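Note that one protein chain is taken out, while the other chains of the complex remain in position.
What follows is chain A.
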């Protein structure tokens, strides 16, 4: 029964390795548990400064343990601890305020500029859809029911009298549930936009169809009003919120097309990398779309029934459109000027 020389010494030194460092690991674990629950503000300055030091000491312990220790429970503990520390420290968590600020000052307009080609295509498709819708309903009014779901038509159809149609444009319409209806429209439109975006991954085909359909509905409604000589008035009624809303839906479609086309034609990147890159630009644009739709909902809920002059309606709608275009495409010059 001879014992290999030095076995006890190895046992001793590995036990002291753990004993010496255990306090640091525990301290790191406790700090992590605190910062994961509350904001880093809850820590004192010393604790905040010690966080990266403790993280590195835990990492070095892990390296030592992997190389010298065969205690798998200890290694598993250190791996989990280091991973938590890594995700916290390198998670690049900026404060909510800088994130929101960055989004409005830089990320959002940049994403829309990045999508400029798709936005043009999307706007073009809306126009094509509108012309097709107009032409279809003009040639046969039964197309109207096929294009616009009765629940959204709100009693407007080719057989309505000019008076009924006019009352929708200028009356106080939905009555008391007005703003409720606006909230409903907002969520409905956002859901349509999310679909136009999310379905884009099927090589952009569904996005194109959704945008065309949206244009068709626009053209169909326009036709029944134009046939009664109310085209100009309808334009005012629609444009007060419609410029914002249609632009937003066009951008959502553009975001979907970007994803679809980059999956189909990834260029120099791998298909996965191209998809991931497109997905991130498109997602930023989509948050912007939700913000725009919120604006459109507010304009619709507040402005449409209270502002009844055609000129005022056109100027608000045109103003909003100008505002968006300036913000998306010209804002960058201001930033360059500031350095």
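The rule is simple: a residue touches a chain if its C-beta (ideal position, glycine included) is under 8 Å from a C-beta of that chain, and two chains touch if they have at least 3 such contacts; residues count from 1.
Convention: contacts and distances are computed from a predicted model.
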Among "Sugar ABC transporter permease YjfF", "Phosphate-binding protein", "Heme exporter protein A" or "RDD family protein", UniProt-listed name of the chain not shown: "RDD family protein"
Given A:31, A:51, A:208 or A:286, the one touching the chain that is not displayed: A:286
Options A:20, A:36 or A:140, residue touching the unrepresented chain: A:36
Residues from chain A at the interface with the omitted partner, ascending: 1-4, 6-8, 10-11, 14-15, 18, 22, 25-26, 35-36, 56, 59, 62-63, 67-74, 76-77, 79-84, 86-88, 90-93, 99, 103, 107, 176-177, 179-180, 183-184, 186-187, 190-191, 194-195, 197-199, 201, 259, 272-273, 275-284, 286-287
